[in-house]
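Every protein chain of the complex appears in place save one, which is left out.
By written order: A and B. Residues from 1 in each chain.
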Amino acid sequence: MALNLIITGVGGQGNVLASQVVGKAAVKRGLRVTIGETFGLSQRGGPVMSHIRLSRKRDYGPLIPPNKAHIIIGLEPLETIRVLPEYGNSETTFVVNSWPVYPLNVIADEVEYPDTERIRSILEDAGGKLYWLDATRLAIDLGAPILLNMIMLGTLCALPDFPLQMYDFKDVLVDMFPESRLELNYKALEIGNEFITENEN
Amino acid sequence: MKGISQRSGDIHLLLQGNEAIARGALEAGVVFCAGYPGNPSSEIIETLAEAARDLPIYVEWSVNEKVAVEAATAASFTGCRAIVVMKQNGINVALDFLTNLTLSGTRAGLVLVTCDDPSGISSTNEEDARIFARIIDAPLLEPTTPQEALVMTTWAFELSEKIENIVMIRSVSRLSHTRTRVLINELPSFDPRPHFDTGLSFHTFPVVAKHKMRHEKLDLARVLFEKSSFNHYEGAVRPELLIVSSGCAWTYVTEAVDILELSDRVGTLKLGTTWPLPKGFLKKHLAKCDRVLFVEDVDPFLEDNVKSFGADICMEIGPKEYMGKASGHTPSCGEQTPASILRVLGRLFSVDWQDHAFMDKVSPIVKDIAPPREFGLCPGCPHRGSYYAIKTALAWDDRDGFVSGDIGCYTMGIWPTGFNQVKSVHAMGSGLGLASGYGKLDRFGFHQPVVTVCGDSTFFHAAIPALINAKFNGADVLLLILDNSATAMTGFQPHPGTGKTAMGTKTDPVDMEALCRSLKVDVEVADPYDMLSTAKIIYRNMQQKGPRVLILRRKCALVEGRERGFPYKMRVDQDLCLGEECGCDRYCLRIFRCPGLVWDKHAQKAKIDGVICVGCGICSDICPQRAILREERE
Partner (left out) sequence: MVSRVLRGRLLLDHIGPTYTEVLKRQMESSASGAQDRLINKVIDKGLCVACGACVGLCPYFHYFDGKVLAMARCSRDTGRCVEICPLIDRGDIALDKMTSDVMNTPEIGPYKKIIMACSLDKEINEKAQYGGVVSSLITYALGKDIIRSAILTDAGDGYAPAGTVARSRSDVIGCAGSRYTASAGLEALNMAIKTGEQKLGIVGLPCQMEALTRMRHMGSDGENRANSIVLKIGLFCTWALDYRSLFADLRNRGLREPILKCDIPPPPAGVFQICTRDGWREFPLNDIRPFIKKGCSLCQDMTAEWSDISVGAIEGIDEWNTVVLRTDLGLRLMEQATEDGVVKVDDLPKKNLMHLAEASFNKKERGRLTRGEIR
């Protein structure tokens, strides 16, 4: 059976890059991996969802079947809760950035953005484990909001049962970033990693 | 050399479906590659263009899909392998040439890749390009995974040379954009020696004889297909149900069979060569059971063709119950998904696969509180300024004017992000074609002004004939070229106006203004960030007769952000901001709708979202209180 991972968020949050890092690291480790990406018309601001399927034995299709996600990485709270009924189950682990990216219809006061605490409690009640962190704030403090995706990747390798380690990701980043930016991205990975280990108990 | 252009093989790489197709072409020794950008196909040409840095191949973004096929065909006629790539709509553009090309035949391997977009995730339509294989009598291959896409592409060149005709490969968004571990093979040596053999000729005459030859070529392909490893059967010897499937949907079928534990009750027939049908192979498997279910993306292509063949041989294989789109077992349109397949198989075999307890718990709550995410132009997008100016000019004019739209990021003008200004969108260049028609209706009492928009790339692709038509027939047309110096929607590919080719070489850019002026059409240029001045220019042009062009020029915000960055750090002075008071009513948020401006619940005032805002500064001009401040960035 594959390990099914979803990274969901909004265009511009670095979702596609994050899933590529996972994919490349998996290939380096000799794992089978399939990544399906869904994005719409807009370059920025639309929902973006990556399905990542890791396996030691066989290749799986690019879409995870209903309610079969083991881990859901939410770069944005609303987008996380959106995938919950379709892909989550009572054992799904959630790692969620609590910082909202408001849809235009919310900005225009036509619909309401759900209270983030409400989102948190729904995810908590879903049954599995929830890690809730203000990752955009951590990224801003570290230097730039775009580091969000690396912080979230850092959380991933601290999760029990996740087959890739921090050094796998770091190994891949070497080929993807100029040397001048490596250190900052490594730091972001570590921040995410520490968050999980500190909240593990 | 690393990555896609490495010569050595037997290595696993993480490749996207489109990259795998590109690698497959390279492994076949392709030397000429052409295409027109369009989701989900663009990465194939982009990947090949990247490979062209290391390998002696030629890659171009052509002005449109028809020209792309023509250019690639020239390579084939001179003995060089060539590939041409487009999205589903592109085939419509290229079809006139293709119907003739398959009569004349080709020489070196020529492969046409079409990437369909089931569910129209990033398209204006949902179209199944496979039917064109039937129309032009070209063999059709449908890969299921990136790995197969690679191998199939390489083989397609062999096939093309064997039958001396073009071969079609059909991908879908889901496959094109899937990344997976792919085993690559060694590259051949590239040693093209193009020569047009004047002893040969390529034309369609005598037409009927050539048509007959075309059918014979197809029969030849069929013979090869019978033994193709792209087709295979998996499952029980005497299954209760035979599932016939192709493309990406097949991967969902196999997984659904596993999930429902049906592997010893059903048989799965995976077809990779879907036109012409491998009849012998099919017949053998159709004979296995009485119930056949078709699972495929978009149209019932396999379904119709297999049913038709089934009728031909029904005396031998007996009557069948065919299930699929016609019977309503599978959705008649939209993308196939694991859920859609689980649904139909679950129903046919009475297996309950859903986690009802979980669904019942979370579904209603989420449905209740999660609003949809509206389509939006990016922060800093010049189109927001353009549409604001257009909306202002149309409102000032007050004659119920409207916008005839076209294809690109600015298609989003149909939605609130573009202030719902665009009232029609069809094909590339059609906005102006329609407008040239509206522009002749005045004699019947039609006096609504029509403004038409088209992007820079779209202008070159298909709007020029429409502009000439407007000039020729003296139509009252105002064309706004939303020139953001890129084919932005599909990922910033260069076009004739950018001064750069697909391979990155500098080229003399085609001057839009000069082109229009040569038609003696009035041309002006305005800045979409200066919304008020631009609105005045649009208004003034709307009062005039004959065809006019106004170029609204500003670089795509994503490109600008990458290249130079924006000059401002924006701030809302909340002491000045009126919030919901009379005199504002959240104007910047409700009406202007930029994602970088959000509501500060605590202060009940607007504020800048520092993570989203890029600092273009145009919102400062729409605030009635001048409360949105531009501060120079250090």
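Here is the rule we use: a contact is a pair of C-beta atoms (placed from the backbone, for glycine too) under 8 Å apart; a residue touches a chain by one contact, two chains touch by 3 or more.
This is a predicted model, so every value here is computed, not measured.
Considering the complete complex, the chain that is not shown touches B. One of B:Leu112, B:Cys584, B:Leu597 or B:Val614 touches the chain omitted from the figure, and that residue is B:Cys584. The missing chain, though absent from the display, is touched by one residue of B:Ile136, B:Ala466 or B:Ile622; that residue is B:Ile622. Among the residues B:Tyr233, B:Tyr539 or B:Phe566, only B:Tyr539 touches the chain that is left out of the figure. Residues of chain B in touch with the missing chain: 391-392, 395-396, 398, 539, 580, 582-585, 587, 590-591, 622, 624.
Rule of thumb we're sticking to: only the chains that are shown with their structure count from here on.
Here the CA centre of chain A is 27 Å from the CA centre of chain B. Interface of chain B with chain A (complex): residues 12-14, 121-122, 145, 147, 174-175, 177-181, 248, 251-252, 254-256, 259, 337-339, 342, 353-355, 357-359, 361-363, 365-367, 369-379, 409, 411-412, 416-417, 488-489, 558, 586, 589-591, 593-595, 597-599, 609, 611-612. Of all residues in chain A, those touching chain B in their complex are 10, 12, 19-20, 23-24, 26-27, 30-47, 59-67, 78-79, 81-82, 84-86, 88-90, 99, 101-109, 111-114, 118-119, 122, 125-127, 136, 140, 145.
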